[in-house]
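With one protein chain removed, the remaining protein chains of the complex are shown where they sit.
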Amino acid sequence: MEPILNVKNLTMNFGGLKALDTVNIAVEKGQIAALIGPNGAGKTTFFNCITGIYEVSEGRMEITPPGKSTQELKGLKTNVVTERGLARTFQNIRLFEGMTVLENVMIGRHCRLKSGIFSAMLRPSSQKDEEKKAVNDSYKILEKIGLEQYVNEMAVNLPYGAQRRLEIARALATDPFLLLLDEPAAGMNPQETKELDDLIIWLRDNENLSILLIEHDMKLVMSLSDNIHVVDYGKKIAEGTPEEVKSNPDVIKAYLGDESEDA
Amino acid sequence: MVTKKEIKLSFFIGLWFMVLTFPIMVIKVNTITNTVIFRWPNLLWVGIVCFFASLIWNYLLRMKEEKKKADTKDDIPIVHRLLQNEKFKIPFLAALAIFFLLYPFVFSMYHTSILISALIYVMLGLGLNIVVGLAGLLDLGYVAFYAVGAYTYALLNLHFGISFWVVLPISAVFGAIAGTLLGYPVLRLRGDYLAIVTLGFGEIIRIVLENWDDFSNGPRGIGNIPAPSFFGHQFGQHDSVIYIYFIVIGLVLMTIFFVNRLENSRIGRAWIALRDDEIACQAMGIDKFKTKLTAFTLGATWAALGGVVFAAKTSFINPMSFTIWESITILCVVVIGGMGSAIGVIAGALVLILLPEYLRAVAEYRMLVFGALQVIVMVFKPEGLIRSVRKIYKFKKVKE
Partner (left out) sequence: MRLFKIILGVAVVGILGFLGIKEIIADPVYFLELFLGGLTRGSIYALIALGYTMVYGIIQLINFAHGEIYMIGAMTALIVASVLGLWGWNSAVIVILAFVFAIVYSCAYGFTVEKIAYMPLRTAPRLSALISAIGMSLFLQNYVMLAQTSEYMPFESLIPDFKFWEPFSHIITSVEMTIIVTTVIVMILLGILIKFTKIGKAMRAAAQDKIMASLVGINVNRVISTTFVVGSATAAIGGVLIACHVGQINFYIGFLAGLKAFIAAVLGGIGSIPGAVLGSLVLGISESMFTGYFWSEYEDVFAFSILVIILIFRPSGILGRDETSKV
């Protein structure tokens, strides 16, 4: 079977800097894959490239949504990528501060809804039904993620861990088949990290999702991932199961190299 | 509360401003008669005022910092709390309705006429609020669409004798078209360029109206614009003012009604999301350009409607009514009232337009105060006079 995400020879230049250099990454359906690497390796850049936020310099990025044919992502606008079924969270939390928690999730529903400006003003029954359904769907997502006690709070007033989860809820609302999580555990305490671990597994098993996550918390990565991709200085240096990656000399060098420099 | 250090600092700031404003505040030259007057008292005033202003400024800055740290549960503005209280809501709205219904019969034509102007600003403010307050697009040429509406009525009436009620929808369409035509190329630009380009566009429209004599009658403007008729009946001057008053009230109510609905709709939420974070918004599947364009176009439509009413009310328009100052005034109404907050904008329009009308003594200082208020509001209270409050949804607990 085709991998649901298949990125080939992706290269991204910023002026002289090669943030990504002929990177190949494939994610299989139903997998939890991880993308790891030292700071500045180009992980976030990889997400920004496939979601159309950066215009890639070279390479191919194909997706094969379940039950659909293979499509190329290159050149698509960010919102179209999301419509096609890729949803992401941000490393530096980017919630909509002027809105409540529920509304943040409803924004995620936006691309699956239809009503336009006239129906908003005139409110025919179709719009009312759609709106009601959107509200209920969003609430259900909040329940799944465990944020329902905050529904009507302003998003900024949430505790940090809850904000990270809200980002996931918002991404889920777009009905993705592949979820891209950028350091979802950053800044969480061990308890919250544990809950996140359970949540991600639950999402894969019950929501029919595949997940690609960037993470620095190695314990989390090793326990969660089916497959790990390692990048360093924009180059992919290893791929494999947690065991394989752990014992890969290049990976050890990339990480230990960092540490020896620190020392 | 105020430390010694702050007093000392304020003292020096006062001195600094005395020096800073010396040439402009103290010396007054008359280059025609070749005389110079020294207005020494001004120096003292500047010093005193700046000393206290500095004290207050520092105090407010400190409060703002403390508030940020103290993670306060945000207090809902009193107006909203009252409106959420069912017991209070109905009598309050009823009193408001009676006041506005009786107003033109109790007060003179002069007062009614002033209130009409203020209400037109309410309409314009609510329209611009969609663009600036909700969608976060800084439009400094809003008055251009206002001019489109006014001239649509004046010209269609002059050449074809088309009446107010027919022009109203036509002008809305023209406003929408103008908004789309300008928005289409311009909304792709980075946000802050938009401000300059719209400002330029507003000026272009004015300059064209001033110079294209055959079309717009140039600076002389167009007069004798008829007041609206009532099923073919034309009122006398006095009744006509009252009639327009009620038309404006109707339009304002319609605006509030629609804007309120828009704010809590799919599109309205998308506007706010776009204002808060463009990148995240796109990553949630929202088409940035299309969403901006709807806001911009809708704002333009409302401006055009306001323009028609304005033309009908004053019965004479010329390009001088559509200067950049008009755009800035409407922007002030939105910013000071509270960006994104309909109630704030309404209050802002009434206060900012009515106060200078009645306090003639300070009318001169209107723009000065507006400018200062813009800075002060942005620094200390960016949410404006009356903050917007988001809708509360109620759910029955499904899971237990």
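For reference, chains read A and B in written order, and residue numbers begin at 1 within each chain.
One rule holds in what follows: contacts are C-beta pairs under 8 Å (C-beta built on N, C-alpha and C of every residue); 3 or more make two chains touch, one makes a residue touch a chain.
Quick caveat, the model's predicted, so the values are computed rather than measured.
Participant: Per the definition of touch given earlier, which of A:Tyr54, A:Tyr233 or A:Tyr255 contacts the omitted chain?
Facilitator: Candidates A:Tyr54, A:Tyr233 or A:Tyr255; residue touching the omitted chain: A:Tyr54.
Participant: Per the definition of touch given earlier, which of B:Pro169, B:Gly223, B:Gly250 or B:Pro382 contacts the omitted chain?
Facilitator: Residue touching the absent chain, from the options given: B:Pro382.
Participant: Considering the complete complex, identify which of B:Ile24, B:Ile78 or B:Ala361 is in touch with the unshown chain.
Facilitator: Residue touching the absent chain, from the options given: B:Ile24.
Participant: Taking the entire complex into account, which one of B:Leu55, B:Val122, B:Leu140 or B:Ala311 touches the absent chain?
Facilitator: B:Leu140
Participant: Write the list of chain A residues that the hidden chain touches.
Facilitator: Within chain A, the residues that touch the unshown chain are 14, 44, 48, 53-55, 90.
Participant: Just checking the interface: what residues of chain B touch the absent partner chain?
Facilitator: Given the touch definition above, chain B has residues 16-17, 19-21, 23-25, 27-29, 31-32, 34-36, 42, 61, 132, 136, 138, 140, 185-186, 188-193, 195-197, 199-201, 203-204, 207-208, 211, 275, 279, 324, 328, 331, 335, 364-365, 367-368, 370-375, 378-379, 382 touching the missing chain.
We adopt the following convention: only the chains that are shown with their structure count from here on.
Participant: Could you grab the centroid distance between chain A and chain B? Build each centroid from C-alpha atoms only and quote it in angstrom.
Facilitator: The answer is 40 Å.
Participant: Sort out for me which residues of chain B touch chain A in the complex.
Facilitator: Its residues touching chain A are 71, 73-74, 258, 261-262, 265-270, 272-273, 275-277, 279-288, 294, 298, 340, 388, 390-393, 395, 398-399.
Participant: Taking the touch rule as given, give the residues of chain A at its contact with chain B in the complex, in rising order.
Facilitator: Interface residues on chain A, with respect to chain B: 51, 53, 77-79, 82-83, 87-88, 90, 94-100, 102-103, 106-108, 110-113, 115-117, 120-121, 123, 127, 130-131, 134-135, 139, 143, 148, 151-152, 154, 157, 170-171, 173-174.
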